[in-house]
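So the structure is just underneath, and the comments pick up after that.
Of the protein chains in this complex, one is absent; all others appear in place.
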Amino acid sequence: MSGAGEVRLSDVDAAREWMRDNKSRAPVDKVMSEHEAVARFVHDGDYVSYDLSSMVRGPMSLEREIVRQRRKNLWLAAKFTLLDSTLLVAGGCVSKIDVGFAGLGRTLFSAIETGKVQVIDWSNGTLALRHLAGAMGVPFLPTRALLGTDTFKHSGAKVVEDPFTGKKVCLVPAIHPNVAIIHVNQCDMFGNARIFGPSISPVETAMASKSVIVSTEEIITTEEIKKNPGRTTLPYYLVSAVVVAPHGAHPGTVPGLYTYDSGHLDEFFSARDDATMKKYLDKYVYGVKSHDEYLALIGKEKLQSLRENEMIREGYSA
Amino acid sequence: MSGAGEVRLSDVDAAREWMRDNKSRAPVDKVMSEHEAVARFVHDGDYVSYDLSSMVRGPMSLEREIVRQRRKNLWLAAKFTLLDSTLLVAGGCVSKIDVGFAGLGRTLFSAIETGKVQVIDWSNGTLALRHLAGAMGVPFLPTRALLGTDTFKHSGAKVVEDPFTGKKVCLVPAIHPNVAIIHVNQCDMFGNARIFGPSISPVETAMASKSVIVSTEEIITTEEIKKNPGRTTLPYYLVSAVVVAPHGAHPGTVPGLYTYDSGHLDEFFSARDDATMKKYLDKYVYGVKSHDEYLALIGKEKLQSLRENEMIREGYSA
Amino acid sequence: MSGKPTERNYTEVEFMICLAARLIEDQRSVFVGYGMPQIAAILAQKLYAPRICQVYEYGAIGPEVATPFRRNMMADARNSYRSFAWTTMNTMIATASSGYIDYGILGAAQIDPFGNINSTMIGKDYTRPKLRFTGSGGGNEVASLCWKTILIMEHEKRRFLEKIDFVTSPGYLDGSEQARERAGLPRGTGPHRVITSIALFDFDAATRRMRLIATREDITPEFVVENMEFKPLVAPSIDRLKPPTPDELRILREEIDPERVVIGRV
Partner (left out) sequence: MSGKPTERNYTEVEFMICLAARLIEDQRSVFVGYGMPQIAAILAQKLYAPRICQVYEYGAIGPEVATPFRRNMMADARNSYRSFAWTTMNTMIATASSGYIDYGILGAAQIDPFGNINSTMIGKDYTRPKLRFTGSGGGNEVASLCWKTILIMEHEKRRFLEKIDFVTSPGYLDGSEQARERAGLPRGTGPHRVITSIALFDFDAATRRMRLIATREDITPEFVVENMEFKPLVAPSIDRLKPPTPDELRILREEIDPERVVIGRV
């Protein structure tokens, strides 16, 4: 029994060959601007995955850059998402979304209701599992979720009998995103990256993806990485580009570092029609050339206060 | 296509019910002696899994206690093993071994050659994967290893066609050990446990197992756990018993804390016949009543020197 | 008692949250969904169940969530405060799948007599929904894999339908015996309670249909049933649900949601 949803099917052998040939094991300096990283690694029609959400440690500076570079026809993995999909849809970048959690915002839901954006329903868990399958280099993984529901019927999953016990089980196909964008706490120039705090599936997503752009709050030395290897979340060979992006998750929070920008989030959420959303984009995305300019627009004082207002620090350091 | 090996098959639904009814989510004091823990949670005929190896962060004090209590007919998951299986076989505790890496020692190999112990060949990776399947609550997981080999033929794995691409893939069945024994760096009284350093599959093993005995180098407070949740390896509800066992991995090493006891390891490895092995067991296992007595036998001076001779500390703390 | 709601010193959201908080058993694990369930879990832990183990799909195990709570927020430092462990989504789903999670709490837009819920879309054409929602989120996993699911619904007639537009997350499916098991879902799981703004339901063991077991103390069973498109079973004796206590309201209004963004104002 198969769900009817369109699947971005990928061949595990072709994906392996891509990883062999395009994600080098040479430890080289991968630091570049967000402009260069997005120009090189995000293309029209790509399948794009991100980690966590626009509200928490999301790769917002990279998402804004994707909108700024006017990418088209992206297919998103919305496995735990809040504003991300809304922002990218508002920017006209998206044609399909594998849903998880579609996200929030009238702009997004209108685009789905009018058919401007096609959705394929899964669940957060099965999308994370599809990334895990990609990371494990296997064509599918089994789950006991989705079964019996319309979510299954509209997904691209299958139901089979477990050959060991005869019970029904759901299989979800591996996904190998063209590109993953992941915001991290610390990273060295090679791409060895540290995330502090809980997360969705940064390791699975980076392993499964053909290119990985990491934006980082700060660059640290490889010496520091090597002194505490238990704190490394992503080893360097998973990473294609390293972008330095302090406050890169703004208006969201990076737990333990800065809190979310409540006023800015309200401004975004209140953009419930195309005109208001366009104003938002003109001001915060198209109106600046880079993340640096964006931060200047938000203002040093505001950014400083967001840092001071993050009251919880424990656990968010190496 | 199915391997011919006997499988300790477990039903995922029965395992779920066990976890619901027998591994409580109540945070209660689980600290007990190794005698009590083994008496309560290790039974004749049990399927037993451990993490890492007798040489490195192995649960040696618990393994000695199992021998001391003369458990019989255990079925071992030897997924990365060195002396562990040899010691338990020498103690007469074992009737079957799922091999990964059978381990080292003439005693063990003789027992297999004479049919005293039955082996079922897998690989380290597929045994770790079977624990992951148990931990994920799914009846099997796929892999692209084992295929085409006699290891497959003698395992209990199956080959099926991937319903998405038609390629052949190997499926390994979930395992739910009756009991796992895991040595950790730090643990609180509820069972929240920290491991520092790389490892085999402590999380998967603890999640998949119906009972889990953790032996720990030291007890820490729950306050400490809560200050640094990113450092917790096992959450408390996975753990059935907490045994305080400083130097619990002796004669092996706990990386960053103490080095291995080279002389003692040589003594063990040189026991190549039953009589010498019996002498070893009489002296170090049957001849003492507890891990405390064992440590007294090894001697404070020796233990202190093992601590001093561990030259590498970086990375092995919270 | 008129049957119709009377003047109250609490909002319907407050009522639902307090009712949910009272249903959460201490020393159990609870998979907490987005929105109202988050507030219910916080309230429960502060007042009734100090040793519940909250778990979240984003990887936090056992946090003592710091307040105030901000609407739409999940996974920030307050949400993850004083956890036992920080992990990832695949670990949390595995934890539920392998039997360690006692309760799940979820909200939904529509529900049918067998506890199947819709949080995906309204309309008949999947490709052109009249109204699109967020989709499953982690809800499908919670409703599939946790032992007992508690559902929270605003009590509006159009939300209680014989047939919902989209089954996002499974209840007892078509209600036939062992329908969940036959579909492959874990044995012995399913919806446990449905909390609405005026009533409480369980599921009849024999028929797996929603059954009214209690009403808010100012509401009659008839009023409850009138305000549902499908007709639930009604238990032989109907309990009366106490309004939020002063303690509950104080914590909700002073500690958890001082700006009353979620709980609203009377």
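Think of it as A, B and C in the order they're written, each chain with its own count starting at 1.
Going forward, contacts are C-beta pairs under 8 Å (C-beta built on N, C-alpha and C of every residue); 3 or more make two chains touch, one makes a residue touch a chain.
All figures in this text were calculated on a predicted structure; none of them were measured in a lab.
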Where the missing chain makes contact, among the chains that are shown: A, B
Which residue of B:A128, B:V212 or B:V243 touches the chain not shown here: B:A128
Option touching the unshown chain, where A:T107, A:N178 or A:N192 are the choices: A:N192
Option touching the unshown chain, where A:V138, A:A157 or A:V242 are the choices: A:V138
In subunit A, positions touching the absent partner: 12-13, 15-20, 23-27, 134-138, 192, 203, 207-208, 225-226, 229-230, 232-238
Touching residues on subunit B - with respect to the absent chain: 52-53, 55-57, 79-80, 82, 99-104, 109, 112-115, 118-119, 121-126, 128-129, 132, 143-151, 154, 159, 167-170, 197-204, 253, 255-256, 259-260, 262, 265, 269, 310-312, 315-316
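To be clear about the criterion, only the chains that are shown with their structure count from here on.
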Pair of chains joined by more contacts [C-beta pairs], A-C or B-C: A-C
Chain nearest the overall C-alpha centroid of the shown protein atoms: A
Distance from subunit B to subunit A - Cα centre to Cα centre, in angstrom: 37
Centre-to-centre distance between subunit C and subunit B (centres being mean Cα positions), rounded to whole Å: 40
Chain centre separation (subunit A, subunit C; CA means) in Å: 28
Of all residues in subunit C, the ones touching two or more other chains: 60, 80, 83, 86, 93, 97, 145, 186
Contacts with two or more other chains, residues of subunit B listed in rising order: 12-13, 137-138, 229-230
